[in-house]
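First, the structure itself, so that you have it in front of you.
Note that one protein chain is taken out, while the other chains of the complex remain in position.
Order of writing sets the labels: A and B. Residues in every chain begin at 1.
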Amino acid sequence: MSTIEARLESLGLQLPAPVKLPPGVVLCFPWVRIHGDRAIVSGHGALNADGSIAPLLGKVGKDLTLEQGYNAARLAGLAILASLKAELGDLDRITAWLRAYGMVNTAEGFTNYPQVINGFTDLILELFGPDRGRHARSAVGMAGLPFGLAVEIEAEVAISG
Amino acid sequence: MSTIEARLESLGLQLPAPVKLPPGVVLCFPWVRIHGDRAIVSGHGALNADGSIAPLLGKVGKDLTLEQGYNAARLAGLAILASLKAELGDLDRITAWLRAYGMVNTAEGFTNYPQVINGFTDLILELFGPDRGRHARSAVGMAGLPFGLAVEIEAEVAISG
Partner (left out) sequence: MSTIEARLESLGLQLPAPVKLPPGVVLCFPWVRIHGDRAIVSGHGALNADGSIAPLLGKVGKDLTLEQGYNAARLAGLAILASLKAELGDLDRITAWLRAYGMVNTAEGFTNYPQVINGFTDLILELFGPDRGRHARSAVGMAGLPFGLAVEIEAEVAISG
């Protein structure tokens, strides 16, 4: 078993199934685009275990609490890992996390986006450790996200061949 | 004639003239930044054939319909191609589309950003095919865009020397 998957298991975490969109929605882009040693990751939201969109929808600070937003960011991280595993075969091929752009569907007046996106960053650091896991990051407030997602995260990682 | 330009012609599409900004507006940055085999593309909106800003302004879901938003994204794609052609000389030098970040000027309550940005992605796939054209993507709702643009897209492509 790969090191990262062993850590996921020891933390009691499971990757969701591949993204399953609502009926009628067709996506014309990949969840991960590989080029050389770069894997560029499309924006992901929180998923249920079966790959359907998790019911963490609406504006953080109004429809959802900070804690629910943190959880949405953590689940978005698991969704990203599921997409990376599907594309790379083995998450141990990730040699470095480079960038994460954390987007929070924000209520007027809420500004604690960093603490929301920590749900993602904490997960990555737990799994990959401080050297491989550390990534440049922004955490910002959006006027809206697809399907009303509370959190969406895009990222880039470096991979081995 | 280059392959991509032949495809543009066979689809009846024309690239707009270089961006022509409103009087008094001076831009201090390039539309495309080349570094090694990477071409990083600044945010583009929809243009008229003469390079002036197209009258697809305002908030999608209120001032503009979904269909108008889709069209704005397609025109933004043509504007990006015009900038890449000006910088690269030949669009056949694009070996892979890597990333697109699709920003939609959103009305409160509108969330169908993916279908809007499909206007861009469909164009790129028609021209470059599924292997070269596929790109990681996010499609999100913005509180505002320059000049009131309905859609703005930034991107990155890989190029040959």
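Simple rule for what comes next: contacts are C-beta pairs under 8 Å (C-beta built on N, C-alpha and C of every residue); 3 or more make two chains touch, one makes a residue touch a chain.
Quick caveat: nothing in here was measured; it's all calculated off a predicted structure.
Although one chain is not displayed, its contacts with chain A can still be listed: residues 96-101, 104, 106, 108, 110-114, 118, 121-122, 125, 134-143, 156, 158.
Taking the complete complex into account, residues 25, 27-33, 35, 38, 40-43, 101, 103, 142-148, 152, 154 of chain B touch the chain not shown.
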